[in-house]
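As structure tokens, the structure follows; a few thoughts come after it.
The other protein chains are all here in position, but one chain of the complex has been omitted.
== chain A ==
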Amino acid sequence: MSGKDRIEIFPSRMAQTIMKARLKGAQTGRNLLKKKSDALTLRFRQILKKIIETKMLMGEVMREAAFSLAEAKFTAGDFSTTVIQNVNKAQVKIRAKKDNVAGVTLPVFEHYHEGTDSYELTGLARGGEQLAKLKRNYAKAVELLVELASLQTSFVTLDEAIKITNRRVNAIEHVIIPRIERTLAYIITELDEREREEFYRLKKIQEKKKILKEKSEKDLQQRRAAGEVIEPANLLAEEKDEDLLFE
């Protein structure tokens, strides 16, 4: 397969050790990432299930809230314009907190109340009780929706994180590790071949030396037979040396 070349490195014993260490590192990394991906996927499925439940529940809560709105409208008349005109400060706000799952920070929403109800006087003329019920219903709906929003943001963030992690796992498994393995195989074959070459060279040299030695032996014997060779003096034989006199 093209694009899966080996790493360019001079084949030596040390290179082999380095490559082995790298391979080990890549395999460990791949296993860790796989575990992370599994943990994230598990959490993802749990959140998805919760989202579906909450959405169904939300459908019902909204229906009830809309119903109580219709009731209130019937009793108190049309208060929509007054409500819309009297907006100034929100009583319900949300905070974003961070939650951590297997190294991924997920945003979580938490709602809190601030200030007083600006619509306290709205139902004073007619339909006060319906309006109060309506406000409670919608407040309940808002709480549920904030929870749903938290789940949804976690969902989206986890989705991205899982995609990235899986991409990395696949990259290591299908590109990095085969590349290192190929390099390792190449180094081993190069080393083996070098050894064989060395061996072959040594053998050849030995043969040549042997031939040379035989030739020179034969030469020597021929010359001895012809009487041309003077044996050099034997240092170990007992002979009298003349004294050295310095004049």
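Rule of thumb we're sticking to: contacts are C-beta pairs under 8 Å (C-beta built on N, C-alpha and C of every residue); 3 or more make two chains touch, one makes a residue touch a chain; residues count from 1.
Definition applied: contacts and distances are computed from a predicted model.
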| item | value |
| --- | --- |
| Among "Probable cytosolic iron-sulfur protein assembly protein CIAO1", "Diamine acetyltransferase 1", "V-type proton ATPase subunit F" or "EF-hand calcium binding domain 1", UniProt-listed name of the chain not shown | "V-type proton ATPase subunit F" |
| Of A:A26, A:A102 or A:V142, the one touching the omitted chain in the full complex | A:V142 |
| Candidate in contact with the missing chain, chosen from A:L48, A:I164, A:I177 or A:L191 | A:L48 |
| Touching the absent chain when the full complex is considered, from A:M19, A:L33, A:A65 or A:V101 | A:A65 |
| Hidden partner interface residues of chain A, rising order | 45, 48-49, 51-52, 55-56, 58-59, 62-63, 65-66, 69-70, 79-80, 83-84, 87-98, 107, 109-110, 112-114, 117-119, 122, 131, 134-135, 137-139, 141-142, 145-146, 148-150, 152-157, 159 |
